[in-house]
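A single structure is presented below for examination.
With one protein chain withheld, the remaining protein chains of the complex are depicted in position.
== subunit A ==
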């Protein structure tokens, strides 16, 4: 499979993992290894003096690049501060920008996200914004200097798959930065579909970490992303209304 390139950096895996929802760091570690991921998100939270072990140790051990997110932020100001703290703590200027509109839907707030994206780009960050499946917003964020766009398939943790494949295709058609399908993936066929629609990568967490066997689902996602990418590059046959014989009826 061809490399994924984000902001000039190469990745041979097109599956980006999140770390939320795993019952333990051991289970997470096994799932990350099975997924083959090279880029994985973490959240920034108040330090808990009682916490045992760190997700950072797992990522360092496995040589996986860390992608801090701004999960839990509701305003551009909170997201910018969180990104700066992540840069300070983790020594990376990459950030998955996530500004949530409300707790019930966890849908991204487009106005706050755009505001934060402009400020972070100006501050030298490599910005990967999580957005709705909105082609117009995706285009505006690319113009604002974002390194990728990350439209959702469905709400975070819903496992509903890709609710509007047509919009994802429109985003892909217009984008010259990577399009990463983020959120909503429930099972392997959802990840394969994202890649068949032309997405450059898939980001998922819950579908793996809360599966009954996370390591097995991680392996399934890895295979699905590879299969979907290959199918996209191969070029699928057109859909037809009626049958078309594959062998001629007459010599």
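By our rule, a residue touches a chain if its C-beta (ideal position, glycine included) is under 8 Å from a C-beta of that chain, and two chains touch if they have at least 3 such contacts; residues count from 1.
Rule of thumb we're sticking to: contacts and distances are computed from a predicted model.
J.: I notice the complex is incomplete. Of the names "Pyridoxal 5'-phosphate synthase subunit PdxT", "Sulfur carrier protein", "Spermidine/putrescine transport system ATP-binding protein" or "Formate dehydrogenase subunit beta", which is the UniProt protein name for the chain that's not shown?
T.: In UniProt, the chain excluded from the picture bears the name "Sulfur carrier protein".
J.: Which one, A:4, A:34, A:66 or A:79, makes contact with the chain that was left out?
T.: If we include the chain that is not displayed, A:66 is the one touching it.
J.: Which of these, A:45, A:62 or A:166, touches the one chain of the complex that we don't see?
T.: For the chain that is not drawn, the touching residue is A:45.
J.: Pick from A:34, A:55 or A:117: which residue touches the chain that isn't shown?
T.: Per the contact definition at the top, the residue touching the missing chain is A:55.
J.: Tell me, which residues in subunit A touch the chain that this view leaves out?
T.: With respect to the unshown chain, the touching residues of subunit A are 18-22, 25, 28, 41-49, 51, 54-56, 66-69, 71, 77, 81-82, 84-90, 96, 98, 205.
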